[in-house]
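What follows is a single structure, written as structure tokens, with notes after it.
A protein chain is absent from this complex, but the other protein chains hold their places.
Let's turn to subunit A:
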Amino acid sequence: MEILMSILAGILFATAIYNLLQKQLLRIIIGTVLLSHGAHLFILTMGQLKTGKPPIIVEGVEQYTDPLPQALILTSIVISFGVTSLLLVLSYRASKLNESDNMEELRGSEHE
């Protein structure tokens, strides 16, 4: 299963990057969202999947899933949410102010 999940993570990365390389602000944001999804899946898969029960200590259970990647991902989810929302508002402001959401037009002049 890990192999398949790695491939899925790869697909998420590929689509994220394709979106990142686009000109429209919206697509770039979508790209970052997909990128963080891909990264989370990636971290989770790098450990091993389904090696035991959920990591909640219960008497009598010996095998648990690795809690460390989960802690990392949990932090990451929250941070990427912050980043996404900031990007959204930022791009909203930028496109309102400059009346364009095309990155090629938002490049800034030669001698600023």
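Observations
Rule of thumb we're sticking to: a contact is a pair of C-beta atoms (placed from the backbone, for glycine too) under 8 Å apart; a residue touches a chain by one contact, two chains touch by 3 or more; residues count from 1.
Just so it is clear, contacts and distances are computed from a predicted model.
Within the choices "Carrier domain-containing protein", "Phenylacetate-CoA oxygenase subunit PaaC", "Succinate dehydrogenase subunit B" or "Multicomponent Na+:H+ antiporter subunit A", the name that UniProt assigns to the complex's undisplayed chain is "Multicomponent Na+:H+ antiporter subunit A".
The missing chain lies against subunit A, touching residues 1-28, 30, 33-34, 37-38, 40-42, 44-58, 64-68, 70-71, 73-75, 77-79, 81-86, 88-93, 95-97, 101-104, 107-108.
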